[in-house]
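Below: one structure, written as C-alpha cells.
Presenting subunit A:
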Amino acid sequence: MARIRLEQLRHTYRAKPAGDDDWALKRLDLAWEQGTASALLGPSGCGKTTLLNLISGLLRPTEGVVRFGERDVTALPPDARNIAQVFQFPVVYDTMTVYDNLAFPLRNRRVAPAEVDRRVREVAELLDLGPTLRHRAAGLTADGKQKISLGRGLVRSDVAAILFDEPLTVVDPHLKWRLRSKLKELHQKLGTTMIYVTHDQTEALTFADQVVVMDQGTVVQAGTPVELFERPRHTFVGHFIGSPGMNVLPATVEGTTVRFLGHPIELRPAPARPPPAGARLELGVRPEFVRLAADGIPVRIVRVSETGRHRIVEARHEDTPIKLLVGEGDPVPAEQAFLRFDPAHTQLYVDGWSAT
Partner candidate 1 sequence: MRRLTWLVPALYVLFLLVPIYWLLNMSFKSTNEILGSFTLFPREFTLANYRKILTDPTWYGGYLNSLGYVLMNTVLSVATALPAAYAFSRYRFLGDKHLFFWLLTNRMAPPAVFALPFFQLYSAIGLFDTKVAVALAHTLFNVPLAVWILEGFMSSVPKELDETAFVDGYPFWRFFGRIFVPTIASGIGVAAFFCFMFSWVELLLAKTLTSVNAKPIVATMTRTASTSGYELGLLAAAGALTIVPGALVIYFVRNYIAKGFALGRV
Partner candidate 2 sequence: MREPGALPELQPGPPEAGQAGGRPAPSAIRSEAPPRRAPADGRTPNARAWWLVAPVVALVAFNAIVPLMTVVNYSVQETFGDNVFFFEGMKWFREVLGSSRFHQALQRQLLFTGIILLIEVPLGVAIALAMPRRGFWASVCLVLMAMPLLIPWNVVGAMWNLLALPDIGLLGRTLNGMGFDYNYTRQPLAAWATMVGMDVWHWTSLVVLLAYAGLSAIPEAYYQAARIDGASSWAVFRHIQLPKMKRVLLIAVLLRFMDSFMIYTEPVVLTGGGPGNATTLLSIDLVKIALGQFDLGPGAAMSLVYFLIILLLSWIYYTVMTRDGGQ
C-alpha cells in the first residue's frame, strides 16, 4: 500500500506515432496518495481507460515510469502489482459458486484453505453477499455480479489499489446509487486507494475526494470536487461539470477592464497580467453565480425550465445566451431583466485556460 505515481507518462497504440494526435495519452505526471478515493472523469475517448490500464499493468506505457511507493512497477504484470480491477460489465466465473469466485484469486496464490475461508467470509460480509455464497454466480443480478468482481479484489489482503472502469454501466439505474454508496462506505472502512473511471460527473463528484478531469489524452484539471466546481481552470471543466454547465461568453480586455460585449465585468481577483494579443478571450461564470438584479447586463428572457429543485432561466443578451438558476419561489420577469455576475466566481479564460 503506497503512493501511486506516474512520471512523464505517454502512451500510444500505434507502432510509429506521427503527430500529436496519434498519442492516446499525452505527457503527464500524476500522483495519488495512499488511501484516496479519486476519479478519472472525462468524455469517451479521452484516455481515462488507457490511464487506468497503465496503472493496473494491463498496458505497458510507451514512455514513462509507473511507481508504487518507491518501487518501479512499470515492467510488472497485473498480478504482481497487487491491484484489483472491476470492469465495465461483471466478470464472474459462471461455472463456480459465489464462494469459489471469491476464493479464486487466493487459491491461485496457494493460500491455505482455512485462511481462504476466513477472508472469503469476511469480504462476503462486507458486501452483503453472505446469503448467496453457495449459489451459482451466474444466477445473480448485474449489481450482485459486480459485487463479486469487487469482492475478488478485496479478498486479497495486500491489495494496493482498487481500480474501477465505469463499473455501474450495466447496473439498473435505481440500484446504481446503492452500489455507489456501498463503494464509498467500503472506502471509509478499509482506507484502500480507489481510482474510479467514469464519464458521469455525478458518480465522480459523489464518490471521489480528488477528481482528475481529462480530455483528449491530457489532464485538464485535478482537484477536489469543490475546486473543480468553483474554480474551473479550463472552459472544458466548466462545460463538463455541473448541470447545466458553465456559461462561456465572449470577452474583450481594454487596459485593465474586462468587458462582455461592451459591459464592464468585475473579476475578483483581477487577472494578474494583460492577455497576449490575438488570444481567444472568454468569460466563464456558472449559472449558479448569475443573479437577477436591478441593473447590469440587459437581457431578454427566453425560456424558464423547471427541474423541481430550482428553475433554469435562459436569457439572451443580444444574441448570446446566458443561463442562470433561480430558486423555486423566486419571481422571474416575463420579458426583460438585468443580470449581474458574482465577481468572486467569474473568471477570464485565455485560449481556454483560466487567467485568474
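On how the list was made: all candidates are chains of the complex that A comes from, given by their letters.
Going forward, a residue touches a chain if its C-beta (ideal position, glycine included) is under 8 Å from a C-beta of that chain, and two chains touch if they have at least 3 such contacts; residues count from 1.
As the structure is a prediction and not an experimental result, all values here were calculated from the model.
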Only one of these touches subunit A in the complex, so go through 1 or 2 and give me its number.
2
Enumerate the contact residues on subunit A facing candidate 2 in the complex.
56, 58, 77-79, 83-85, 87-89, 91, 93-96, 104-105, 108-109, 149, 152-153, 173-174, 177-178, 181, 202, 205-206, 225-226, 229-230, 242-243, 288-289, 291, 307, 309-310, 325-327, 330, 342, 344-345
